[in-house]
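What you see is the complex with one protein chain gone and the rest in place.
Order of writing sets the labels: A, B and C. Residues in every chain begin at 1.
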Amino acid sequence: MIQANPQNWYLVLSTILFSIGVMGVLMRRNALIILMCIELMLNSVNLLLVSFSAYAGNSEGQVFVFFIMVVAAAEVAVGLALLVSIYRNLATTDIDVLSKLKW
Amino acid sequence: MVLEIFNVRKLIVPALVLGLALIFGLNLNDWNSNQSFFNNMVRIDNFSVAFSGLAIFVTLLIFILATDYYTDDQNHISDYMAILTFILVGALMMFNYANLTMLFLGIETLSIALYVMAGSKRFDIRSNEAGFKYFLMGSFASGFLLFGIALIYGASGSFDLSKIADYTIQHQQNISPLFYTGMFLVVFAMLFKVSAAPFHFWAPDVYHGSPALVTAYMSTLVKIAAFAAFYKLMSTTFFYAFEKVAPVLAISAIITLAVGNLMALAQTNFKRLLAYSGISHAGYLMLIILTAKNQTAGALFYYSLAYALSTLAAFAVAIPVFKAAKSEDISAFNGLAKKNPIHAAALSMAMIGLAGIPPFAGFLGKYYIFTEALQSDYFYTTLIAIFASMIGVYYYFKVIIAMYGQPANEAKMEQSFNYNLVLGVCIVLSILFGILPGPILNIF
Amino acid sequence: MLSLTLLSIPLIAAILLLFSRGNLSRNLALVFTLVQLVFTVYAYTVFKNEGSAAFEFLANWSVKPVLNIHFAMDGMSLVMLMLTNLLLPLIVLSGYNREMERPHVFYSLMLFMQFALNGVFISFDGFIYYIFWELALIPIYFIAFNWGGENRAKVTLKFFIYTLAGSLLMLFAFLFLYNGSPAHSLDWSSLTNNPACSCNQTWLFWLFFIAFAIKIPIIPFHTWQPDTYATAPTQGTMLLSGIMLKMGTYSLLRWLIPVVPAGVAEWQYVAITLSVIGIVYASVIAIMQKDLKRLLAYSSIAHVGLISAGIFTLNLSGFQGSMVQMFAHGLNVVGLFYCADIILNRTKHHEIEGLGGIRLIAPKFATWFMIVILGSVALPLTNGFVGEFMLLFSVYQYNTWLAVFAGLTIILGAVYMLRMYQKMVLGTAIKENMVFPDLYWNEKIVLVTIGILIFVMGIFPRPIMELTEPVLKNLIK
Partner (left out) sequence: MIDNFLELTKLITPATLVPLFPLIGFLLIALFGKQLNHVSGWLASAMILASFVLTCFLFINLPGKSDLNFELFQWMKWGNITLSFGFLIDHLSLVMMLVITGIGFLIHLYSIGYMHHDEGFSRFFSYLNLFIFFMLLLVMGNSYLIMFIGWEGVGLASYLLIGFWYKNDAYNDAAKKAFIMNRIGDLGFLLAMFFMLFYFGGLDYLTVNEAASGFEVGTLLITSITLLLFVGAMGKSAQLPLYTWLPDAMAGPTPVSALIHAATMVTAGIYMIARSNILFAMAPHTLDVVMWVGVATSIFAAVIGMKQNDIKKVLAYSTVSQLGLMFAALGMGAFESGMFHVVTHAFFKALLFLGAGSVIHAMSGEQDIRNMGGLSKYIKITWATFLIGTLAISGIFPFSGFFSKDEILANAYNGHTLVWILLSISSMLTAFYMFRLFFLTFSRDFRGTAQQQSHLHESPWTMTVPLVVLSVFAVIAGFWGLPAVLSENHMFANYLAPIFADSKEIMRAHPHVDHSTEWLLMGIATLAALISIGIAYNFYIHSKLLPEADAETKGLSKWVANKFYVDELYDKLFVRPMMVLSDLFYVLVDKLIVDLLVMASAWIIGFTGRTIRLVQTGNTGLYLFLMVIGMMVFMLIQLVY
């Protein structure tokens, strides 16, 4: 299936996805959306790994994807917890507000 | 290594300490036994044993500090200790990895636990901020790390360090641009982890906002782990592609030195000061990464040890002082010399050690680094590093001046055996290794 | 082994002193410094003066990076050791009737300083030398800072960073040499036998030179010095001016000249010119100084300017003269600062104006003060003359006009010293309510010892010259 398309297509696609994620992180100010953008970055990596794995013919890449998914889940859990905590204290999810620590 | 399931709260720390001591012993047992486990996911060699030992030792000291640090917060102590232990687990993985998967897992285990610890003062908005900032930037960097790993995988077809190295050897003339891009992304991510410029922005804020004990842990164990992992990567996997990345590393080292030392000058918050000092030390350690081709693990280890000892000693004095003064500013140290001359002297020694002045281990570490850097012909980088250490003296001595030159404040500092124990151990070892560096310097 | 003994006595003493209190610490410090003096004298008596180093101690410290320990003594080291270990008991004794906080820490730092200074003078390996060089800085910083006068935090920090900056330059030079030497050896003999490529010697020279110039201090690297001398407690100032700045001049002879001979030869003229300008410049400034300790500080700059000028002439007169003068200046400046301290301590008045008539009530003090001043203005038959004669002669050998210019020191020195003496000690204008008891017993011992040595050295300078002659002759080659 995957091999039906040239490898570079996957590369370009996941790079574009990754870039979208990066741009999202950079441009959005809402912490939740940023979180989602990071997820997007991670998932673009997943796609890339899977495609590489398929082309290279070994399964290591796919195993790695599972790790990433697990870690991403954990990360999101922690991130959301922190976000909740912040929301409780500040009643906002705008990351620009988080600038008490500076200089 | 799973030690978090305890009910008797008071016993947690002693038990953990005991456990750690046990692991420390077990770990040493592995000296000179090169083995690999789990399908070559983990490899134990002298490098990893030494650094594991160091990490465990640091954690041990941190735990000793933790007993008294968390006296007011007994309810969550088990959680804290567990998470701290997780950080150690992550760090150990970062020393032992033989596979990029393990590197990734180690970094994430360590980082996620740290995000939590950084934000662990739930009702303190600063702590929240620190945790969340760290989390955001950390996972952002993880994204790059992963993308880089993926690209490397794509180019070399493996996550295994030695196989990747083989790939670079076999394709010396035509290494795929994918590989280089991946390598750069991984290097960037590692630079982020070691808080090298221009990826250092998180460090001051996070160190500043986190609870002091976590800051101590971050600035010692986490930094050491990141550097050890980075070093391993550069000295083995990327060994043959090193020349490609060297200029970037050199520039990064220079900026790091400049930024860390210059920005520290005007700091008033002690933790923030140590954060910048940590950045500047990252700059010196970057010199070791720069010379990784020459197998300079000894320098890395010695410097890490020296740095960890001095920093821990500083925190062992600072934490009770902060508690007493209810402030984390340098002014909290005002007049400490009158109230607690011994503590003041110890903190002075720690600061002098950090500044890299003999007879403390910090000096010899720097000396070693500089010799290696010069040997690899990083002439101007070394010169800049030397200038940077001149600047460094100023802000370290700011603390000393506060202790000896300012009138004492009211706050009374409580004495605690545990703090003093850690302090004593750190200072004694720091002098000892400064005077008798042989065994440590030539460990590898 | 003797080298190690000389190092260990003050170190052990420094540690022991931390556990003593009050008067006990003073007595202990005195005893230890005297023991150290005895050992030094013993070293002198058993030393065979053949131009090579004796009492060698060699050990490997670390394999990678290559660190070696090499202690030894030659004539030059011995002279400096004698100076150090002779002055230390005097300095300790000078503090006997002074109130101070935490004397045990103070004296412990002082002995630690002695340890470091001894180390500097017997180190024959660049690395270990550098360590001792830096080590000496820490105790004096704390002495000056903790027991200092007004504005101490700022002043001492400036001092510390300034001198450390210089040291780091030297460190860089050593690192470079380490790297350049095939065996990675910083041993003195290997450095001198295989000098660096002359293409590098220029900047190596400057790195070393600036490091030493700051310590000495040579104009224009001197601005830390007057402030620090004025602020530091007098005993600290004695250490600084009596011994520590000799580290700089000694190092010129020990390290700079043999290690980068081509660089020295090339830049000799700059170094001499700077030194000679420093002599006149500092003397002129001293003339109108209002603060006593500051005046002495500038006079010290002038004197050591002559020493360094003599050293950079690279002839035997200059080398020999500098050794004699280092010893002499060490004694004199300690005496001068002690006299200053006696005045400051009793009158709480540190300005030259507004005091006077001390001679009326304290004639003994006035007399000994005068004797020390005579040594300092280089009256013949005092120690100052021998050194200055040889040094000026060496400058003359280099360039006649420079010698004329440098020779102004004998005029200007008299001008500022006598002016100060007249304003503070002579006359009748006694400050109101001034209580000025004449010399106490410890003050008497210190000043009389110095005073007698001033003449003994002035009349019999030969032992010092004989001690250093073989070493310095080798240096000329």
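Operating definition for what follows: a contact is a pair of C-beta atoms (placed from the backbone, for glycine too) under 8 Å apart; a residue touches a chain by one contact, two chains touch by 3 or more.
None of the values given here were measured: they were computed from a predicted structure.
Colleague: Touch partners of the unshown chain, restricted to the chains that are shown, please.
Modeller: Answer for the hidden chain's contacts among shown chains: A, B, C.
Colleague: Identify the residue among B:45, B:108 or B:205 that touches the chain left out of the display.
Modeller: B:205
Colleague: Determine which one of C:82, C:392, C:453 or C:475 touches the chain that has been left out.
Modeller: From the options C:82, C:392, C:453 or C:475, the contact with the absent chain belongs to C:392.
Colleague: If the hidden chain were put back, which of C:247, C:279 or C:465 would touch it?
Modeller: The one listed residue touching the chain not shown is C:465.
Colleague: Which one touches the absent chain: C:35, C:418 or C:445?
Modeller: C:418
Colleague: Suppose we count only contacts with the excluded chain; which residues of chain B make the list?
Modeller: These residues touch the chain not displayed: 133, 136-137, 140-141, 144, 180, 184-185, 188, 192, 197-199, 201-202, 204-205, 244-245, 247-248, 251-252, 259, 261-266, 391.
Colleague: Residues of chain C in contact with the chain that isn't shown?
Modeller: 158, 161-162, 219-220, 222-224, 281, 284-289, 316-317, 320, 357, 359-360, 374, 379-381, 385-386, 389-390, 392-393, 396-397, 400, 403-404, 407-408, 410-411, 414-415, 418-419, 422, 426-428, 459, 461-462, 465, 469, 473
Colleague: With the missing chain put back, which residues of chain A would touch it? List them for me.
Modeller: 22, 25-26, 29, 95-96, 98-103
What we mean here is this: only the chains that are shown with their structure count from here on.
Colleague: With chain centres taken as the means of their Cα atoms, state the distance from chain B to chain C in Å.
Modeller: 42
Colleague: Could you please state the distance in Å, as a whole number, between where the Cα atoms of chain A are centred and where those of chain B are centred?
Modeller: That gives a centre separation of 26 Å.
Colleague: If you average the CA atoms of chain A and of chain C, how far apart do the two points sit, in angstrom?
Modeller: 66
Colleague: Using the touch rule from the top of the page, what residues of chain A touch 2 or more other chains?
Modeller: Not one residue in chain A touches at least two other chains.
Colleague: Two or more other chains in contact with one residue: find those residues in chain B.
Modeller: Residues of chain B never touch two or more of the other chains.
Colleague: Would you pull the chain B residues touching chain A in the complex into a rising list?
Modeller: 101, 104-105, 108, 112, 115-116, 119, 122-123, 125-126, 128-133, 135-136, 139-140, 142-143, 146-147, 149-151, 153-154, 157-159, 178, 204-206, 208-209, 266
Colleague: Under the touch definition given earlier, write down the residues of chain C that touch chain B in their complex.
Modeller: Against chain B, chain C makes touches at 61-65, 67, 102, 105, 127, 130-131, 134-135, 137-138, 142, 145-146, 152-153, 157, 160-161, 164-165, 168-169, 171-172, 175-176, 178-179, 184.
Colleague: Enumerate the contact residues on chain B facing chain C in the complex.
Modeller: Residues in contact with chain C: 298, 337, 341, 348, 352, 357-359, 363, 367-368, 370-372, 374-375, 382-383, 386-387, 389-390, 393-394, 397, 400-401, 404-405, 437-438, 441-442.
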